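The complex appears here without one of its protein chains, the remainder shown in place.
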Amino acid sequence: MGDFLQKLLNGLAIGSVYAIFALGYTLVFSILRVINFAHAAIFTVGAYLTYALTGARFGFNGILKNSALPFELPFWLALLGGALGAGLLGIVVEQVAFRPLRKRGSDPLLTLVSSLGVAIAVVNIVQYLFGAENYSYQDPLGGLPGKVDIGPAGIRTVQVVIFVVSMVIVVALTLLINRTRIGKGLRAVAEDADTARLLGIDTDRLVRLSFFISGVLGGLAGTLIAMSVGIAGPSFGIAFGLKGLAVIVLGGLGDIPGAVVGGLVIGVAEAFVPDSLVSYREAVAFVVLLVMLLVRPQGLLGRAQVQKV
Amino acid sequence: MGRTTLSPATARSTRSRGWRSRLPVALAFSVLLTACGAGTEDDGGNAATDDTGENSGGTSGDPILIGIGVAQTSPVALLGQEEVVGAKIAETFFNDKEGVNGRPIKLVFEDTGGDENGAINAFNALIGKGVVGIVGPTLSQQANAADPEAERAGVPVLAPSNTAKGIPQLGDYIARVSAPVSVVAPLAVEQALSMDPAISTVAVAYAQNDAFSSSETATFQETVKAKKLNLATVQTFQTSDTDFTAQANAMLGKKPQLIIVSGLAADGGNLVKQLRELGYKGLIIGGNGLNTTNVFPVCAKACDGVLIAQAYSPAYDNAINKEFLAAYTAGQKKQPPQFSAQTFTAVQVFVEALRTLDKEKPIKDMDLKTLRTELNQAVLKGKYETPLGPIAFDPEGEIIQEKFYVAQIKMGADGQSGEFTFVR
Partner (left out) sequence: MIEYLNSYGSLIVTMVLGAVLGLSLYLPLMAGQLSLASPGFYALGGYVAAILSTRTFATDGTYPVPLVLLEMLVAAVLSGALAVVVGLSALRLSGIYLALATIAFVEILRVLSLNLEITGKAIGIFQIPQPFGTKLSYLWLAGPLLLAAGLFTWRLERVRTGRAFAAIREDELAAAAMGIDTTRSKVRAFVIGGVLAGLAGVVAAHLTNTWNARQGTFDASIIYLSFVLIGGSRTFLGPIAGGMALTYLPEWLRERADSALLPEWAGQFLRDGRLIIYGVLLALSCVFFPRGFITPELLERIKRLAFRRRRPPSAQPKPESAA
C-alpha cells in the first residue's frame, strides 16, 4: 500500500508539473486554434527573469557574464516579476510571429513553424547573454521543510506547492473564461473571430490579452519548475514542450481543465511504469498521445469535432 | 493546405513546355547558392589536406598548430570550458619557455558541441587546418565517433577527459591522459567504506544515454559486488532529465547507506539535490562527470559531502604543478579542477614530445603527414613529469599514472561557494 501511495504521489507531483506547462499552451489553442511553440521559450525566460530579480549573479559564460541586478527582491516578488515579464514577452511574440499570419489568414501550420523559429531564437538569445550554466534559486521556500510526509509516503514540499498552484490556476482560469465579460469575449473570438469583430469586440486586444495570460502562466510554470529541479540551461523548457503536446491532446485541445487532467493522467501513468521497463518511461506520454489520436482525437474532455463541408 | 485558389499543379500543366529551361536554371541556382557562399571564404581554413608541408617548411617563427577540440557550447561545455582554460594556460606557459626549441605553439580551437556529429565536424576542421595533433574531445561518447576520423587521417589524438573503456583501443593514433574509470572509480568506494564501515546496502544510478556513465557504472557495480556489498537497485536516467522523483524514491525505498551516481554535471547534481531533499542522509559518491565546480549551482548546499575520485590534486608537490597552480589561481581565483590539469598535461605531452622529436630529426624539414606520424610515436615513447605526477603511456596509448586521490565537496554556509577537499 505504501508503495502504491508513493507512486501515486510521484505521479501527481510530476503530473502537476506537466499540467502547469500545458495550461498556457491550451489557452492559446483554445482562442486561436494554433499551437504556440514559443511557450517553451517563454517558460524558460520566466525562470531566468525570476533568478535575475532575486539579485542573483550569473556565471562566467555569455556576454553578460558575472552580472547581477543592483537590487534584490524577496523570492515571491521576483516570481511575480518574472511571470509578468514573461507575459510581456508573450505579447511581443504575438505581435511578431502570430499577428501578421493571422491577418493574412495563413495556415496554422505556418504559424506553428513561425512560433518555433521564435522559440529557437529566444532560447539561444538567453544562451548568448547568460551562457549555458545551471542555476538554482536561493532557498525559495523560506524555512519550510524539504519534505512532506503523507502516511508512509513522502513527497518534496516544492512538489506540493506546484500541485496546489496548478489547481488554483485551473480554477481561476475556468472562472475567468466562464464567468467574466472578458471571458465571454475570449469565447466569442474562439468561436468565430470575424463575427466577433463585427459585433464590436476588439479581437486584437483580446488576442493580446490571451497571449499575455498564457505568457504569465508560462513564466510562472518555469519558475515553479525551476524551484523543483533548478534551471538546467536555456533549453530546459524545450523538453517540456513535446510532452506538453501529449498532455493537451489527451485532455482535449483547447480544454482548460483538460490540460490538468491530461497532465495528471500522464504523470501517474509514467509513475506506474514497472521497474523493469523503467527506461521506456519516456515513451509513455507519446504512446498515450498516439492511442488518443487514433481512438479519440478530441481528447478525454473535448467535444467531438464535426467536419464542416 | 486546402485553398480554393487555382491549384498550381493544374495551372502548370497547361504550360507543359518550358520545364527544360526551368530545371537547369533552378539547379544552377542551388549550386550557385552553395558556391556563392563558398567563393567568399578566406583561405585560412583550407590548409593542406595534401602534404605540401606548409607550417613545418616555414621559417622558425612559424607557430606549430595544436588543435583543441572540446565542447565550448551545449551543456557539455560545463566540462569543456575547464579544458579550454587549462589549454590556454598551457599555451602561454610553454611559449614563455621557448615553445618547441624556439618555435612557438599556437592553439586552434574548434567547438565540438555536445554531440557526436559536432565532434566529427570539429576534428575534421582541425585536421584540415593543418594541426599536428588534437587534444579532445570532451566526452567518451564523442570520442567513439570522432577519433576514427583522426585515425584515418593519421593525426595523433590525446584525450584529456575520456575515461570510458576502450578509448585508446580505437586506434594507433589515439591515446589519453585521463586514467580510465576502472582504475579511478574503486577508490571512491574504498574511501566511503573507510568513512562508514557499516555500509551494507548500495543503490546505483547512471545516465544510460552516455557512454562514459555506462562504462563508469559498470566499474562501480563490479567494485560494489567485489566488496561483498548488497547492490540493492540500479536506476537509469537520461542526461537531459531534470526530475528524478521516481528514481530517487525507488532508491530510497531500499534504504541504502551508500548511493553512487554516474552522470554529467547538470543531471547528476540535480539527482543529488533531490535525494537530499527527500531526506537521504547517507554517503553519496559522484562519478567523474560531477567532478566540476559547475555542479555547485545545481545542488547548492546539497552538494556537501559528495565523494568524487580524482586523478589530480592541486597539492601535489612537483615543480610543474606548482607553476601550473600559480598560473591558474592568478587568472581564475580558485583551485584548478581536474579537467584543466588534464588538458594542460595533454598540451604539455605534445610540446615535450615535439621537443624530443625535433632534437632527433629536425621537424621543420618534415612534411605534415610524416610529422604527425612521428609525433604520435614520440608521444607514446616519452616519460613526462606533469601536474598529474609522472606519467607514461603503454603501447596502446593508455596512460600509466601512479597517483590518485579522493575529494569531498565542502559547501560554504551560503550554499553558493564550495570547494573540493582532499580526503585521501
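Each chain carries a letter (A and B) given by its place in the written order, and its residues are counted from 1.
Convention: a contact is a pair of C-beta atoms (placed from the backbone, for glycine too) under 8 Å apart; a residue touches a chain by one contact, two chains touch by 3 or more.
Since we're looking at a predicted model, the values are computed, not measured.
Participant: Pick out which of B:Val84, B:Ile105 or B:Ile120 touches the chain that's been left out of the picture.
Facilitator: Here the residue in touch with the unshown chain is B:Ile120.
Participant: Among A:Ala97, A:Val161 or A:Ala271, exactly one should touch the missing chain; which is it?
Facilitator: Residue touching the absent chain, from the options given: A:Ala97.
Participant: Could you tell me which of A:Leu77, A:Ile125 or A:Met167 touches the chain that is not displayed?
Facilitator: Checking each option in A:Leu77, A:Ile125 or A:Met167, the one touching the absent chain turns out to be A:Ile125.
Participant: Taking the full complex into account, what residues of chain B touch the chain not shown?
Facilitator: Touching the missing chain: residues 1-4, 7-13, 15-16, 18-19, 21-23, 25-27, 29-30, 33-34, 37-38, 41-42, 44-46, 48-50, 73, 111, 115-117, 120-121, 124, 128, 141, 144-145, 148-149, 208-211, 214, 238.
Participant: Over the whole complex, note the residues of chain A touching the chain we left out.
Facilitator: Given the touch definition above, chain A has residues 35, 63, 96-97, 100-101, 104, 106-125, 127-128, 242, 245-246, 249, 253, 279-280, 282-283, 286-287, 289-290, 293-294, 297, 309 touching the missing chain.
The working rule: only the chains that are shown with their structure count from here on.
Participant: In angstrom, rounded to a whole number, how far apart do the mean CA points of chain A and chain B lie?
Facilitator: 35
Participant: Can you check the complex and tell me which residues of chain A touch chain B?
Facilitator: Touching chain B from chain A are residues 3, 6-7, 10, 13-14, 17, 59, 61, 107, 109, 127, 132-136, 138-139, 146-147, 154, 156, 158-159, 225, 228-230, 232-233, 236, 239, 270-271, 275, 278-279, 281-282.
Participant: Could you pull out which chain B residues touch chain A in their complex?
Facilitator: 1, 73-75, 77-78, 81, 208, 233, 235-236, 238, 240, 242-243, 245-247, 249-250, 253, 265-267, 269-270, 273-274, 276-279, 294, 297-300, 415-416
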